[in-house]
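Just one protein chain is left out here, and the rest sit where they should.
Note that the chains are named A, B, C, D and E in the order they appear, and that numbering of residues resets to 1 at the start of each chain.
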Amino acid sequence: MDPLNFTHILTQAVDELSESKSYQGLFHQHKDGEPLPSARVLCEIIELARAIIFPGYFGNSTINSRTITYHIGVNTEKLFNLLSDQILSGLCFASGPDCDCCTDSKREEAGRLSAQFISRMPELRRILATDVVAAYNGDPAAESIGEVISCYPAIKAISNYRIAHELLKLGVPLIPRIITEMAHSETGIDIHPAAKIGEYFTIDHGTGVVIGATSIIGNHVKIYQGVTLGAKSFPLDDDGKPIKGIARHPILEDNVIVYSNATILGRITIGKDATVGGNIWVTEDVPVGARIVQPTAKK
Amino acid sequence: MDPLNFTHILTQAVDELSESKSYQGLFHQHKDGEPLPSARVLCEIIELARAIIFPGYFGNSTINSRTITYHIGVNTEKLFNLLSDQILSGLCFASGPDCDCCTDSKREEAGRLSAQFISRMPELRRILATDVVAAYNGDPAAESIGEVISCYPAIKAISNYRIAHELLKLGVPLIPRIITEMAHSETGIDIHPAAKIGEYFTIDHGTGVVIGATSIIGNHVKIYQGVTLGAKSFPLDDDGKPIKGIARHPILEDNVIVYSNATILGRITIGKDATVGGNIWVTEDVPVGARIVQPTAKK
Amino acid sequence: MDPLNFTHILTQAVDELSESKSYQGLFHQHKDGEPLPSARVLCEIIELARAIIFPGYFGNSTINSRTITYHIGVNTEKLFNLLSDQILSGLCFASGPDCDCCTDSKREEAGRLSAQFISRMPELRRILATDVVAAYNGDPAAESIGEVISCYPAIKAISNYRIAHELLKLGVPLIPRIITEMAHSETGIDIHPAAKIGEYFTIDHGTGVVIGATSIIGNHVKIYQGVTLGAKSFPLDDDGKPIKGIARHPILEDNVIVYSNATILGRITIGKDATVGGNIWVTEDVPVGARIVQPTAKK
Amino acid sequence: MDPLNFTHILTQAVDELSESKSYQGLFHQHKDGEPLPSARVLCEIIELARAIIFPGYFGNSTINSRTITYHIGVNTEKLFNLLSDQILSGLCFASGPDCDCCTDSKREEAGRLSAQFISRMPELRRILATDVVAAYNGDPAAESIGEVISCYPAIKAISNYRIAHELLKLGVPLIPRIITEMAHSETGIDIHPAAKIGEYFTIDHGTGVVIGATSIIGNHVKIYQGVTLGAKSFPLDDDGKPIKGIARHPILEDNVIVYSNATILGRITIGKDATVGGNIWVTEDVPVGARIVQPTAKK
Amino acid sequence: MDPLNFTHILTQAVDELSESKSYQGLFHQHKDGEPLPSARVLCEIIELARAIIFPGYFGNSTINSRTITYHIGVNTEKLFNLLSDQILSGLCFASGPDCDCCTDSKREEAGRLSAQFISRMPELRRILATDVVAAYNGDPAAESIGEVISCYPAIKAISNYRIAHELLKLGVPLIPRIITEMAHSETGIDIHPAAKIGEYFTIDHGTGVVIGATSIIGNHVKIYQGVTLGAKSFPLDDDGKPIKGIARHPILEDNVIVYSNATILGRITIGKDATVGGNIWVTEDVPVGARIVQPTAKK
Partner (left out) sequence: MDPLNFTHILTQAVDELSESKSYQGLFHQHKDGEPLPSARVLCEIIELARAIIFPGYFGNSTINSRTITYHIGVNTEKLFNLLSDQILSGLCFASGPDCDCCTDSKREEAGRLSAQFISRMPELRRILATDVVAAYNGDPAAESIGEVISCYPAIKAISNYRIAHELLKLGVPLIPRIITEMAHSETGIDIHPAAKIGEYFTIDHGTGVVIGATSIIGNHVKIYQGVTLGAKSFPLDDDGKPIKGIARHPILEDNVIVYSNATILGRITIGKDATVGGNIWVTEDVPVGARIVQPTAKK
């Protein structure tokens, strides 16, 4: 088989792969100026947000109290510009192929949403500060607040979740999910951006944690690696497809602790101060203050 | 201790580390022009393959139906060139240090294997389209096909697996394993490239999933995070080393569902339409249509 | 809302975010020349260490036995320089904001610690060689030692742990934890740098493994994905905060095997040659040679 | 002087440098979405144009005649997109700070100009092919057409000029000048984009060549390094500033040769087939077919 | 000749090249932490300085008057840090191999010099503004001040010179020369950092201009491409080497114009308002208001 044959195979594969029947449903056609949201840019956005929220720990690390305003100013302006563009992409994506969407008015809307997000960053920082305290207090191996902020995966995952959740509340499509999946890939912690989570939340180690879209979590909750807050089953519509939007994940009230690899399924309530042991499967309500554990292993 | 002492310590460590006795077994000696397969290039190859299979979602996002042939053409040619080089590296690696392998004939063979892979890409795309449908239909939180393609870890892991599996079927050494490990690192989903998996396959959340080398999975199968399809134990040879190549992982027939953190071990069969509950340990056949669950937790 | 309004929102958010009350506890102020340890540089350090320990598999892949000294020499010197700088950053971080720390004497100390680390690299390589053998012998799917070194996540995670553990023994602050968290993100395997682990250690698949700070692991131990060696509970001090430094994680003696998703909690001992089955919860000592498994699932 | 003093000096300098009086006339204020044309992007645009015009010599060098359409297609689309954005920036720059310019209609205009430029590229290539022939025929040291295309500075400078000249004819502001200055920096050849230059034009060596804005050059002209086609003097307006737009540079008719370091000034005509010797100063018309040289040196 | 022979040739060349006799005089030995000034970092320093002096034209181009302080603040702090490090390298370089120079006190000195440079930047900007005006007024082809700032090589070369000259006045070794050579490479204009140049200075086109170390240039001077302000000859010391530091370059008084390729040599004075024609060789004083030109060419 000589090189020209290779070229022949290539051009034939290209022809097949370029037939519209072949790529139907797997192809995103753009009109001019309407790219998809970019994972690379969203990654830069998250880095800027971390640098603004935790100055000196992320981003330019030689910041000091006299020059902090410069750095926060520049980072905030960059964040605004990048986020406006990404939100515009998200809005265009959600509008579908037939709308005439990348107009001046869509651009204006994207800018407004981006500015609203930024106006909520001081509050975002306040809540994340409670999560940092919870992580530090909850881990005897933590040697300093600085160690927690700079290397705990929980802080990364929860930061991304809280940022994504704000964007989702503002009605921004697609982007919140990409942001939480970025943290999922980085930390193994999968929190759906639509979940509702109170203050002083922490996750220890974290790999394998799943928190579903309709989960509700109170304040001072702590969960360990491998914990699932999932759906037990979900009603199907007439076409046999799952009905979207039904509350189907657990509620964890204040001060609940869930140990590693526990699986809690369905719209059940784990009552205030309850403790759920590791490696167990919970599909019914757990009363306030209860403590449930796995049956003993056989030797 | 002055700087010159540091240099002295360094040069002594270098001498020790450069003794052949020290690096024996940990050193890969290359002959000219025979580098190892490169993780960085394989990463680029995967990005090109994704851009070809899902045009507009990966790679150049401003593609449209009039110019799609240009983009698929360029990406396919790049893929062919990069893949030919990597396959050549893989062939040289597998031939061991004594062969005279980087000859024109090896180069020709690498080109032929690369072209064969590319000729299978239309079929690869067809099967991946079924996986996308399965992921969308199986998740009430999925808002669009586009969201599934662009951010679901299952699609990333299954794409890499299906690409790696094709390469393994063509007899390409080492590279298939590197490709699935790349997805393992990105998604926490570890699918051995030798596993056999049917159409409409999906994995929800996915972190911690392990699918062993001799697993066989039918059509329309769904598994959740933390599920293991593993080996129970494996026979050792006379030197106490595991005998390679024995069928030792489970068979999952069509329409099986396995919930989170379940562990299924050994060459057993989970029958058609069966459901395996979460957090359980299964080492025996499960009949067609059966439903097995964990014993109740103690309160 | 016109662009100037957006600017107004931005400058207001910047003002709020730059108030010292807002960033208190979340801000790391540096004095001149005292940056935080850098994740990017530590990543480069790990790549250099891998290239030195496994020549030809990582780093410059066209190395051969005549030129190996050049490559190990250059990489070792680079490693020394980068590591000295990072250790200096770590020492400054640990000294807190009031000390006058980036002096010539701190710089000298950082250089000395870096040189000591390098003098231990031949021994580090010797131990990692045993881990490679253990991974190869323990996995029937492993086709060559080369495959194990170049793509097994266990080797990546254990390399980082062993490097971090040496640094921790030298008294280097913060950096060991960042290094193990880097492997955690890459592999899903979370080994605390303070854990003590013997030779011929291996982890199969690995996602979700957690090995706590005071764990002690003997020689020839093998664990599977999702295994936790954790703390059961920990005593609190008068302020309700966990007391740091108490032995609270398990001891695994020589030749122990722990199957997937098992959870072993507290300062208990898993005796020599014992086997712990998957998906179980162990909080009491397991005798030498014992084999414990999960109770049977309900059908 | 302690670090805090340095910070004090810095913040004071920042305050002075941020006063509007200080930066007046040196500051380009942008409204949202109106960046300046970017040197980096224009550089990418030139590389794309070279790759389209001289396929295989620039850009992807492994092109062949079967796949050339793919490459030219992708490069042309990229060029269109990048150029549209840069033209938009140029239009906004030229409109000044008070217009409301980045509207949908400006965007449409930029796209139209970019498309018009692309429709002229086949003709651009045809003319550049004549310049390549002239360079090859005019230099005994040239060993092949390929050598001329891939490394002669004249080809780089003339390509940039011809591209810039087309854009200038389309009315695109600022960008043509940036493009010729890029070639000036790369080759030392400074051709104003408004000059008019015929076919089969070549420049030997080229460093120091200056061709002014109102120069007119016929076909088959050759000039050497250090040649200036400049203005002798220019009339001033009532404010003592030069009046813009007056024809003030030389006309070189067909087949003229100008040797190194000659200086030709003012709106004079160098007649057909004339030769101008090196290191001389010409401020009056030169007749058709004449040959002028420097007076003899003194020994 | 087989690959091993190549390796043999290589190792032999390495041995020869590593002999101290071979590299004597061409080798710069560093002590720890004393690198040479870095061209790459100095390039970044120049970009920062341009972004501070001409905000919106260089650096972040989306700056506006409300956020300008943030950008200038961040850029100034970055400039201070990078410049301090480079000055330290320069001081160590100048101290020679035997001093014990990278001490805390040298670091303090470098910081102080860097801060002093920054405190002079407002004045630097004021003078550069006069050069911009001169370039715009002196060129009928200039369409706007913005065009002059963003693409005229004269502005780049004069900016680098003025920055380098300030550093030289502060006593910083080596770095000023590197900075002017960077502009020389970019623009073909070679201004020695020790030259003294007044306000409203401009250079048209510029390639080939040379301004020697002891030149003195008044206000409102304009020179064209290819002009040399050089030394005629220089006295040698007893070893036949040129005596350093003697005034040996021309003085150009206010309002002098020098046309292209003129060569002015020796410590002579070109009087106020004088004009020097192109392509001539001047080695004697030119009176105030005089006009000298080349003898007529022969036809």
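Simple rule for what comes next: a contact is a pair of C-beta atoms (placed from the backbone, for glycine too) under 8 Å apart; a residue touches a chain by one contact, two chains touch by 3 or more.
What you see is a predicted model, and the numbers here were worked out from it, not measured in a lab.
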Contacting the left-out chain: of D:122, D:171, D:245 or D:287, that is D:122
Answer key for E:108, E:181, E:254 or E:273 versus the chain not shown reads E:181
Across the whole complex, the chain not displayed is touched by subunit D residues 52-57, 61-65, 68-69, 72-73, 76-77, 80, 108, 111-112, 114-116, 118-119, 121-122, 125-126, 128-129, 132, 137-141, 143, 145-147, 149-153, 186-188, 205, 207-208, 224-226, 259-261, 277-280, 293-299
Against the hidden chain, subunit E presents residues 1, 3, 5-6, 9-18, 20, 22-23, 25-32, 34-38, 93, 173-174, 177-178, 181, 184-185, 188, 190, 192, 194, 207-208, 210, 212-213, 226, 228, 230-231, 234, 240-246, 248, 261, 263, 265, 277, 279-282, 286, 290-295
On subunit C, the omitted chain is touched by residues 60, 62, 67, 69-74, 77-78, 81
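Throughout what follows, only the chains that are shown with their structure count from here on.
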The distance between the C-alpha centres of subunit B and subunit D, rounded to whole Å, is 51
Where subunit C touches two or more other chains simultaneously, the residues are 3, 6, 10-11, 14, 31-32, 64, 111, 188, 207-208, 226, 261, 277, 279-280, 293-295
